[in-house]
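Here is chain A:
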Amino acid sequence: QDPMRIALVAKSLGNGFFEAAARGAEEAAAELGNTEIIYTGPTSTTAEGQIEVINSLIAQRVDAIAISANDPDAVVPALQKAMQRGITVISWDSGVAPEGREMHLAPSSDALIGQTIIKLAADHLPEGGKVAVLSATSTSTNQNVWIAEMTKVMDQYPDIEVVATVYGDDLADKSYRETQGLIQTYPDLDAIIAPTSVGIVAAAQAVQDAGKVGQVNVTGLGLPSEMAGAIESGASKSFAIWNPVDLGYTAAMIAHALASDAASAEPGAEIATGRMGSVTLDDETSAAMSEPFTYDASNIDEFKSVF
Partner candidate 1 sequence: MIRSFVRSREAILLGALIALVLLVESRFSGFASPGNLAAVFNDTAILIMLALGQMLVILTRCIDLSLASNLALTGMVTAMLNAAVPGLPVVALIALAVTLGVVMGMVNGLLVWKLDIPPIVVTLGTLTIYRGLIFLISDGAWVNSHEMSAAYKALPRAELIGLPVLSWIALAVIAGFAVLVNRSALGRAFLAVGGNPHAAVYTGIDVGRTRFAAFAIAGGLAGLCGYLWVSRYAVAYVDVAGGFELDVVAACVIGGISIAGGLGTVGGAVLGALFLGTIKNALPVAGISPFWQLAISGAAIIIAVAFNARSSAKAGRLILRPESTA
Partner candidate 2 sequence: MSYSIDMTDQIAGATDPVLRLAGISKSFPGVKALSDVELALYPGQVTALIGENGAGKSTLVKILTGLYQPDAGRIELDGAAVRFATASDAAAAGVTAIHQETVLFDDLSVAENIFLGHAPRGRFGLIDWARMRREAAAILTRIGAQIDPATPLRELGIASKHLVAIARALSIEARVVVMDEPTAALSATEIEELYELVDRLKREGKAILFISHKFDEIFRIADRYTVFRDGQMVDAGRMADVTETQLVEKMVGRAVDTIFPQRESVPGEVVLTVAGYAHPTEFADIGFTLRRGEILGFYGLVGAGRSEVMQALFGVTRPARGAVRIDGRIAVIRSPAEAIAQGIVYVPEDRGRQGAVTAMPIFQNVTLPSLPRTSRRGFIRMAEEFALARTYTERLDLRAAALDQPVGELSGGNQQKVVIAKWLATRPKVIILDEPTKGIDVGSKAAVHDFMAELAAEGLSVIMVSSEIPEILGMSDRVIVMREGRIAAEFDRARLTPETLVRTAAGYDRKGVAA
């Protein structure tokens, strides 16, 4: 029997986060047996690029596509075509509008992430203070949702003021420059929340270069391997992330289950996900994994070589 081919589509190639997810997917494939993972994606984070990739996956008649989308709407037509041709489509990490996928696997619930990122900053500001947000591109879905969720719980932190939201476009140099701008505009800034793995690294570097270590704490979502230096220098006291390896593993497990008809994507369905247990789909057929895990000086060494 031909192996089952599951395509794991990244927002863009070369991003450490997705590389780690791909390793998780390979792990799942090995566990499942007779399963092939095609890890692919466009070179830059554009919807047009992802559509070309999806078209070529449809042409290859893969069994399942698991995508982290650059644009929740633009990829829908292409993915609908895939579903019409009998391909199982799920989204993970950065979601696709419901009509374009069978289910969505969120790394964590958006509410949880929103709460976590502000808590990370607040934990180190017992007397309150000013924080700013450094986001990815202005168009990235998940960052926007998380910031919205964060805003919802701001009344729990009356002493903390969010003074600005800027966009680093997931480019190291732009994020760096935006951070510099923040530091200059708000000389009494206490923390920068960067819910993006590119932005947080650049922000930490900019804070370090500006000699503001100890005054401005950089926090948010980042990868341990990339943030190890910032923790060491003190530019970042702590940050959080879900485990991309687990995420990729789970996405592959779900895609396999749906593609082999071992499960179906209906509201309320429970899908077994190997070593991760199982997930339950909500009314919009989306499921969330766990709360993000926090990394700081105490555990960074343990994880920096993992992902």
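General observations
One rule holds for everything that comes next: a residue touches a chain if its C-beta (ideal position, glycine included) is under 8 Å from a C-beta of that chain, and two chains touch if they have at least 3 such contacts; residues count from 1.
How were these candidates chosen? In short, all candidates are chains of the complex that A comes from, given by their letters.
Not measured: the values here are computed from a predicted model.
Any copy counted, the candidate of 1 or 2 that touches chain A in this complex is 1. The touching residues of chain A, counted against candidate 1 in their complex, run 12-16, 19, 43-44, 138, 166-167, 171-173, 176-178, 180-182, 184-185, 187, 201-202, 205, 209, 225-226, 228-230, 232, 304.
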